[in-house]
Structure formats: structure tokens, C-alpha cells
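Here it is, the structure, as C-alpha cells.
As you look at this complex, bear in mind that one protein chain is not there, while each of the others sits in place.
When the chains are written out, they are named A and B in that same order, and each has its own residue count from 1.
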Amino acid sequence: MNQGLQFDDTGRLRHLLTIEGLSRQTILEILDTAESFISVGQREIKKIPLLRGKTVVNLFFEFSTRTRTTFEIAAKRLSADVINLSVGTSSTAKGETLLDTIRNLEAMHTDLFVVRHGESGAAHMIARHVPPHVRIINAGDGRHAHPTQGLLDMFTIRRHKGDFGKLKVAIVGDILHSRVARSQIHALKALGVDELRVVAPKTLLPTAVEKLGVIPCSRMEDGLDGVDVVMMLRLQRERMQGAHIPSEHEYFNLFGLTPVKLALAAKDAIVLHPGPMNRGLEIDSAVADGPQSVILPQVTYGIAVRMAVMALIMGGSPGRREETHPVAASRARAVVTTRKRK
Amino acid sequence: MNQGLQFDDTGRLRHLLTIEGLSRQTILEILDTAESFISVGQREIKKIPLLRGKTVVNLFFEFSTRTRTTFEIAAKRLSADVINLSVGTSSTAKGETLLDTIRNLEAMHTDLFVVRHGESGAAHMIARHVPPHVRIINAGDGRHAHPTQGLLDMFTIRRHKGDFGKLKVAIVGDILHSRVARSQIHALKALGVDELRVVAPKTLLPTAVEKLGVIPCSRMEDGLDGVDVVMMLRLQRERMQGAHIPSEHEYFNLFGLTPVKLALAAKDAIVLHPGPMNRGLEIDSAVADGPQSVILPQVTYGIAVRMAVMALIMGGSPGRREETHPVAASRARAVVTTRKRK
Partner (left out) sequence: MNQGLQFDDTGRLRHLLTIEGLSRQTILEILDTAESFISVGQREIKKIPLLRGKTVVNLFFEFSTRTRTTFEIAAKRLSADVINLSVGTSSTAKGETLLDTIRNLEAMHTDLFVVRHGESGAAHMIARHVPPHVRIINAGDGRHAHPTQGLLDMFTIRRHKGDFGKLKVAIVGDILHSRVARSQIHALKALGVDELRVVAPKTLLPTAVEKLGVIPCSRMEDGLDGVDVVMMLRLQRERMQGAHIPSEHEYFNLFGLTPVKLALAAKDAIVLHPGPMNRGLEIDSAVADGPQSVILPQVTYGIAVRMAVMALIMGGSPGRREETHPVAASRARAVVTTRKRK
């Protein structure tokens, strides 16, 4: 898909559709901006007026209360008005096309669509059709991308492990069907991680996955050996019904992250999971709730990262907002400058 | 139904239930106020504090994401708090009567109900039972009325074609079952349109429709000839199953608005549609997306018209708000005065 679509003519981020094609510098700018929003969640009054008077539409064609909630909280903390639309049950049911739905919403002068859709490329397709003042954030499209998840994972790794150039990372689970894995791989490669392994049964590994610059492993012994970061994926139980996995029991035995398997990694390795977890399937509770787990911090950081993405793409608006928006953007950056991560 | 119900003792608009019985002057006051709100949607901060601290309840007994969204956006841009209730799935399911639901909501000191209901007269019934400080907007009741749709259509026509007295207008489609058509007819007659035709297969025309002051036509050739405005209606596909329409294909051939049929109208005729559109059934995409279509502007104007209606009826409140509300109302009118439509 066309990554140029994400940038405006001046090279500023206009939409966030995929991490593929984002430069190291752009990713770091997002992470730095997110650092500045971490403190907002800890304040007495968790609200800043950056998006006051803006309308954010959560446009969910696929059901996800958790992801919708994180974007709703992020937008409200930026003082935006939020409209939640579950479009599976909306006008498209009346036979209206997706594009008619989008055009109608933008005619209402909404500013930002957070789009979740079951089909790969849906957010790109929408981004190709909106006018310049409308922004799109891809909140997950089919098997393609889930960029804010990938970014919050990077934020988590940087906070807990520091310099990417020195890290060995393993992504474990259903690589084949996972939009999260795709976004993580693009982000980690852009940030120059030392070594990146993908660990899965062969039936859950894409063919020629090496082309992405990753090392495929079909055994946890190979995959986790000495890594600094273990990124678990959620296993869709539906996969059990296909030929992909023999049984939940066997999957847990071979690929479930237990304390014993985690001991293969570096002593101070951290464990991530995008949630919701299948405890006892891809991850053991002793690990999920253990001292190496950063799974709940991921959720906290996720709010800050989504606030950062919203602030940055809304701040780079061309056209009629020209006079005012650069102020908002520089305000966002000023916060970053004064509260740099140590 | 009793139109007097819409006005308070001083003759000010208290509820908006139907366009039937509204004077030309009242309709123009709403359209003028809406003009003043058009600019709000174009501002950097799309919010004005007119309804701050007021509670607007979207009370939808019939499902409509799009209409609910337009009222939610309008109310939030006026700084109201908005509560969305889909009452099909609510207390009425527990056996509570409609009036008990209403009485409970008004006991919570809510200020404005936006009511959508499948039965004609539901909004009137509610308006008859609420105390003086509660306001009702009918967002569509059965086959009866959809006044904000009718008003936004008038707004659209005035913006694009000017003086109603010089216009020939055709309403095309399922006149018989359409609350939108009823509201459009009342508005156009009140505004003194030069000529008003309704175009439909005979099975979809009310008997004695001429009494409303319209010219019935059962062929597009007669209906569209030389008109300045073509107002298409949405065709409920359910009608196909009854004896009303032979087939979708035949309906499109006879009454679907194609470029060829549109050529029967005046060269600079405009095309309206309340949405959601059935492309290829009542309207061809070449027309819907063509240069004469004002379908998306209708959506934009719809927000401003709903803001105007809310501001006007909330500003005319009697009783305990006496001291303050006239201020809000005069504020609303002041905006109008300074930004008169040219």
C-alpha cells in the first residue's frame, strides 16, 4: 500500500495508517511526544485543551471495546468531543456504502476518524478519499497493521530497556495472521534493533518472512535464547478449528510462555502482550503477573501514545487551520522539550 | 395533530414537532439562525457555550446512527451534555411504559429530548405530557414528520437557489410512506414555492394528495420538466415485498434519477437526497456525485440547522430560567444579525 499517503506535502505526518515506511526520526518524535503526555495521566486534572472543539469519531466496523476505550480516553484527555459509532450496526446495514458513510461524517465537519475494520487496507482506502482537513488513525485493519499498538510497544521497550541497537527481541505466536506482529516488525526494524526473531509453529509463520529482516524460529528454545524482550501475541482461538494448531493443550506446551521457558531469555528480559490475554494458552499467569511482565504499563503508555499521535497529526493540518494549528503543534513539542525522558 | 403544542403562551417556539403550522416567519427565523451557526463548523474551535450545563437526551426508539450522530454533534458543539438512549433495548423492555420512561428522564432535570419513534404522533404525545421546562424535538415519527430534515432541505434550497417564490420543485419517490416528504411539502408551501410537484408511481402517492397544494405526477417526464429543485426520497427496500413496486430494476428505469432524466429539469437544477442513498435504485451515482448534487452540503447544513433549532427552543424557556435564557436567545439572534446571509 501507498505509504506516501501518510504525509502531507511538507513531509509532516497527516494520517497514521501503518508503521511501514515511517522513518526512525518520525517514530522517535511520536515516542518523545508521548513521554510528555505520560504526566497528564498522573495529574489531578487529567485534561489539556489541545483538541478542544475538535470532533473525533471512533468508527469501529469491527468490535473492540478495549481499543475503542483507549482512543476515547485519549481524545477526551485532549478535550476533544468524541462520537462512538459501531458501524456494523449502522447505515451500512441500510445498504449505504462505506464511502458514503465517510463522506457524510466528514460533511459534519468531524476532524479525525479512528478506524477499525476487518479488512486489510480499509483505513488506507478511507484516507485516499478524505479531504485535506480530515485525519485518519488506523486502529487495526484485517491482518495488515495496528500502528498505535506497535508504537506503544516501542514506547514500552524504550522505557524499560533503552537503546534499541543493543536489543535482541523475540515476537512469539501467530505471526501469520497478526496485524500487531506486522506493525511491531516494521517499528523494530526502523529503530535498528540488534536482532529480531519471530517464533511460531511453521503453520503460523508467513512464507519468506526472512525478507522482512527477521529470523524465523519454530522452537521456543531457539527463539527465546538470550533475548532482552519477549513480545507475546494473542492467539485467536478460532485458529484451533483450522489446521493451524493441533490443540490448546499442545500449543501451550510448545509455545505458551511459562517461567521455565522465560528462563531461556536474558535474566532481565521483559514480557509484553497486547491483550486481551488468553491465560493458560499463550501465556502462563505466573509470567503475566510476574516481575518481568510490563503488560499493564503497556496499557498506561497506550493512552499517552494515542494522545501523542492525535496531537501530532492534528497539529500538522494544512489549509484553513494554517494560522492556528502550528501553535498547537509547537505547544505539543514544547511540552516534550521541557520534560525529556532521562 | 395539535400544532399549537409547539408554541408557548407568548408565541415562541417551544418544541419542534412538525413543520405543519409553522409560519413563514418562524421557518425563516430558524434558517437565519442556522446561517449564524454555519461558521461554527468551520472554526478552529467548533464549540460555543450556548447550552453549557444543559442535558440533551437522544431518545431513539427507532434505530438511526446517522440522525443520532447529527444531533449529538450539534448538541456537543453547543456545549451541552449528551445522553444517548436506545430505548428499544431499555426499560420499555422491562415493561415500563413510554410515559414512565419520559417522566423519569425529566425528573433527572434533563432539558431537551430528541425523539425518534416508529409510531406517528409519538413526539406529540410526549410533548403533551412534559412540564414547561422540557423541550422536544421530533427526529422522525412513523410516517408523520421529520421536521429538522425538512428545514435543512429548505436551508439548502435557499443557499443554492435563493427566492422560493420563483422556484419549481419536484419531490420524487415514495411520497405515500415518507415523513420526509410530508415535512418538505409543509415547508415549501409555507415558504411560498412557485410550483410543487410530487412524482411517484400511483401506488406510492397518497389519495387526494392535491389537497396539500401539490401537483401529482406519475411520470418523470411530467414531474421533472423544467424544475429548479429535485428532491429525491429514499426508497425503503421493504416496499418491494408488498404490491407497491414491481421490481428494483423497473423502479430504477422509471423513477431512478439518471443524468438523462435530470436533463429534463432546468440546466442549473440542484438535486437533494436525505440519505442514506440507495445508489442504483432511486438515484444513479453519476447524479449523486455529479455537479448538480447538493447532497453532502445538506449534511453540513443539517448540523447548523439542528444547532439553530436547539438554540431557539432552549432560548425561549419560561419559568425559572426567565432571568437568564432571554440573554442566551438574544445572543443567538445577535450572531444572526452580524452575519446575515447575503
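The rule is simple: a residue touches a chain if its C-beta (ideal position, glycine included) is under 8 Å from a C-beta of that chain, and two chains touch if they have at least 3 such contacts.
These numbers were taken from a predicted model, which means no experiment stands behind them.
In the complete complex, the residue from A:30, A:188, A:266 or A:303 that touches the missing chain is A:303.
Of the listed residues A:70, A:101 or A:184, the one in contact with the hidden chain in the full complex is A:70.
Remark: the residues of chain A touching the chain excluded from display are 41-47, 63, 65-66, 69-70, 72-73, 76-77, 237, 275-279, 296-297, 299-300, 302-303.
For chain B, the list of residues touching the undisplayed chain reads 52-55, 81, 83, 85, 87, 89-91, 94-97, 100-101, 103-105, 107-110, 320-321, 324-325.
The rule is short, and it goes like this: only the chains that are shown with their structure count from here on.
Each chain gets a centre from the mean of its Cα atoms; for chain A and chain B, those two points are 41 Å apart.
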